[in-house]
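Every protein chain but one is kept in place in this view of the complex.
For chain A:
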């Protein structure tokens, strides 16, 4: 078994508020892990530590064998230079709840920006890749539009294409459908499902239980800054072992 993501006893506090209280998690290459849990349980913070948008207070995280944000020498972890952290991030795609598309750039420019400026790809090649990705998310005809001219669902599909343009080895989704009108959720989940089917390793924080059941290899349930239980969706969702999992599922199902 090869672990793509390894999280080891990660702690993180915001001031006096402990958000992650010793999280251990392994995600295998090609696996889709769906993280469930009530708000404030630390799911989003965990996801953000994996590409070093949040620094951990203790513990460590590695992706594909490389420590994220740090270099180890002896029993110390030295924080990497900004340039090296940025390089690591180009291999980890991140999709935000509120899309965070660049509003002053067209859809095409949003997607080609990182390949051209962070990976130094030739412009023409980046444009070809972007057009192919737009076709894949069903927006081939909107390349010249500005984000505000698209629906929320379309914006999120562009954001997914933007993350895919870097050909990441790992994709992180932070509640990708929570900001969408209900009728737009399906089109975004379809795209995520399609990406999952291609074998990309991904961690998805979501409230969509049906999606978890259908797409997840592993369901991870978090509460109070800890992982309460994890396992195949058939186990965690249908035969939860912990009272807190049962209570949560009773509320959302």
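Brief remarks follow.
By our rule, a contact is a pair of C-beta atoms (placed from the backbone, for glycine too) under 8 Å apart; a residue touches a chain by one contact, two chains touch by 3 or more; residues count from 1.
As a working rule, contacts and distances are computed from a predicted model.
As stated in its UniProt record, the chain not included in the shown complex is "Amino acid ABC transporter permease", which appears among "Iron complex outermembrane recepter protein", "Amino acid ABC transporter permease", "Oxidoreductase" or "C-type cytochrome". When the omitted chain is restored, the residue from A:9, A:98 or A:151 that touches it is A:98. Contact with the chain that does not appear here is found for just one residue of A:8, A:21, A:87 or A:136, A:87. Only one of A:4, A:33 or A:114 touches the chain withheld from this view, namely A:114. Although one chain is not shown, part of chain A still touches it, namely residues 51, 53, 82-83, 86-87, 89-90, 92-94, 96, 98, 100-106, 113-114, 117-119, 146-149, 162-163, 166.
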